[in-house]
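Of the protein chains in this complex, all but one are displayed in their positions.
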Amino acid sequence: MTAKEATITGTNGGSAPLAAVTPAARTALDFGNAWSYAPAPEATDHVRIQPRYELFIGGKWVAPQSGKYFDTTSPSTEQKLAEVAEADERDVDLAVKAARSGYEKYWSKLAPIERGKYVYRIARVMQEKARELSIVETMDGGKPIKESRDIDLPLAAAHFFYYAGWADKLAYAFPGQNPRPLGVAGQVIPWNFPLLMAAWKLAPALAAGNTCVLKPAETTPLSALMLAKIIEECDLPPGVVNIVTGAGATGAAVVGHPGVDKVAFTGSTDVGKRIQKALAGTNKKLTLELGGKAANIVFADAPLDQVVEGVISGIFFNQGHVCCAGSRLLVEESAFEVLLRKLKDRMATLRVGDPLDKNTDVGAINSKMQLDKIRQLVESGEQEGAERFSAPCTLPERGYWFAPTLFTGVSQSHRIAREEIFGPVLSVMTFRTPDEAIEKANNTMYGLSAGVWTDKGSKSFWVAQRLRAGVVWANTYNKFDPSSPFGGYKESGFGREGGRQGLLAYLEVD
Amino acid sequence: MARTKDKNGGASDAGQREEAAAAAFEAPARVGVRKAYKMLVGGQFIRSESGRYRQVSDPMSLGGTKENVPWASRKDVRDAVVVARGAWEGWSGRTAYNRGQILYRLAEMLEARQGELSRALERGGLDAERAAAEVAATIDRTVAFAGWTDKYQSLFASYNPVAGPHFNFTVPEPMGVVGVVAPARPALLGLMGAILPIIASGNVVVALASEADPRTACVLGEALATSDLPGGVINVLTGPAAELLPHLAKHMDVAALDLHGLEPGLLRKAEEAAVGSVKRVRARSLDEAAWMDAAGATSPRWIERFVELKTVWHPAGI
Partner (left out) sequence: MALGSNGNGAPSAPGAISTRPDFTAPTVDKVMVEERAAALGKRSIKKEAKVAGLRLSIAMMDLTTLEGKDSPGKVRQMCQKARRPDASPDIPPVAAVCVYPTLVSVAKSALEGSTVKVASVATAFPAGLSALSVKLDDVRRAVEWGADEIDMVIDRGAMLAGEHDKIYDEIAAVKEACGKAHLKVILETGELGTYDRVRKASQIAMLAGADFIKTSTGKIQPAATPAVTLVMLEAIRDFYYATGRRIGMKPAGGIRTAKQALHYLVIVKETLGDAWLTPDLFRFGASTLLNDVLMQLEKERTGAYQSGDYFSKD
């Protein structure tokens, strides 16, 4: 064999002598366009978005006291979708009063099984309208239609279905403790899972006998407003659910209103702290579901090809806009090279683009503001010396986009290892012993979730026992179920959503 | 309308009565299609393999129309158990959520048939008000147990803090085929109220319906068949409990029995027969008020009686 015959042409067209080239470089997979998928847009002609939405208060659609409206736009096209009412303190006051009235006149007087049947109705109609809701969710928030259709909607309906069934069983859920509702719940939810978060808040609150004032995020109000229409169609008594749209000021008004007995908030740790402070000295009950910086721990004995799916899903699902995202990868050093190669191959098959295309895997970043935050933190990663790899992809011109990215050479002190990026950016670090993995995983002010990957059952349990996180996923990631309690340790918040335990947030018990 | 004459060609007293009776018959403008009542087994409607039937009267109809319901034999019991066993793996293998959805759908079907079920109960001897109340209670009972399928676990299962480095947890699991003898009254609520908690956890049922009102069980079967319940999960036989129960109780492939309102002699026979495969047996005699009491009758204890508890140990270590 001559030297010429021994040379290998790399995929970039260059060549190098055989001996000098490592196997990984001479063999490479080409995820190119030999067979490309044609555009597969979801049909949207059956979906009707109103040009303008009012507030839903006391079972009626009412104009905001200020007469002000704000636009909600699609982050993938930057086009305006609708005008939405801006609720100020007066509107919030009306809503809380309507909720109080709904509680006193109707909701607290119903036999529990009847309350349950109302909530079952909501679940059923959500299932009937699931396609329309998922399309609107995708247009308003930017997440791929594949996710809103297959994950957000079924889970949201399932939450209503699950909690409907608890309504008449509270005495069994908390035997001897005389469970009773708190009254009016003020609920503020984020933009990453707009409809699902509405379900997580409303379903247990209603089942437990409370009435609600819900404020959706200002960039994603539409699915909550469509849910209000569904609630209206289900003939729930007026005032049981009220939706007030607006931004931070509206949320503060809800949280601060003296007529609210219970506050539930999901969002950033910063805002959560402000709310906790605002409620200090009041008698209001509070639950918080805040940020995270979850570690995904991978041992060398894990089924690595499936680990890749879990890691990818952990950080790129929903563009990384997930409080429990696996944003740190802690991989056992001996498996680092192989896992990294597999991750990069897998990232090459991620499709970033039009969220309404059924083949899109990673959609748009929710807002310009969020995109700027992500860019800023990624820049810090590069400045602090970590090595960046971004999946090769062409991003559309209009809209807010960020290519799935991972950083290697990250250390615990880097900003990208400590701060929540809330975007499709993975920070990769190595460890050598299980103790080191645990230490690094727990070395954060957050404590929402974590992952552990190993083929050895006893190691799974041992690690799970030592992780200071409210949700531990072993050999899986991003699994949710209405029957499974979800919530954080430390600065990721307190209180649980889901399961029997999730009812406690909305009940007074002896 | 024919006029009768006696053999003398003139009208007589008997002749006048005949005449009057003949005059009273009026052929209806539209002849009704009368239902053939059948038993629901394996998602199909069948008659007894023995060909036996029992006549039930319809006090609400003019002249007391007679209707026939199948009268099951021990071979029907045998066949129903085979069918139920065949349905068990699929039913217990579904997610709890899915079972809940199916039971809720059943409630939707019952709600749609409220009128028909009420009428069936009335023909079985109830007054209209009681019949309607029983049907409404049955529908709400179905909704209540639809809601239990994915919740009783959080009450019965546990993580056990054993002294040692082991992860230890207890989970409830369904038993298999459960034989049910429904109470005589309430004929509908008693039958469904017994069956629902048993199937909520993934068991399958062969039930002997009330002998006082077997027709209602057949009408119920029609609602069951149009829900999403897989065939074989609920099988309802109409027949003589005294004759059939011993065979059900002896059957080696039946895991448990839920017996309602049995007279002591029959109960004892059944409990003795159950010994052969160490069946779990529950026997009760509740009055109608107890059946109608939702809070008591939807207690998860009803479910707990028909689940097994499995405890798993696993070390936690590196």
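Chains: A and B, in written order; residue numbering restarts at 1 for each.
Here is the rule we use: contacts are C-beta pairs under 8 Å (C-beta built on N, C-alpha and C of every residue); 3 or more make two chains touch, one makes a residue touch a chain.
These figures come from a predicted structure and were not determined experimentally.
Displayed chains that the missing chain touches over the full complex: A (touch as defined at the top). One of A:Asp270, A:Asp305 or A:Glu333 touches the chain omitted from the figure, and that residue is A:Asp305. Screening A:Glu128, A:Asp150 or A:Glu439 for touch with the missing chain picks out A:Asp150.
Interface with the hidden chain, as seen from subunit A, comprises residues 23-24, 26-27, 29-40, 146, 150, 301, 303-306, 309-310, 341, 345, 349, 358-359, 455, 475-476.
The rule we apply is simple: only the chains that are shown with their structure count from here on.
Residues of subunit A that touch subunit B in their complex: 113, 116-117, 120, 124, 158, 161-162, 164-169, 171-173, 434, 456-459, 461-465, 482-483, 499-500. Subunit B meets subunit A in the complex at residues 96-97, 100-101, 104, 140, 143-144, 146-151, 153-155, 167, 294-295, 298-300, 314-318.
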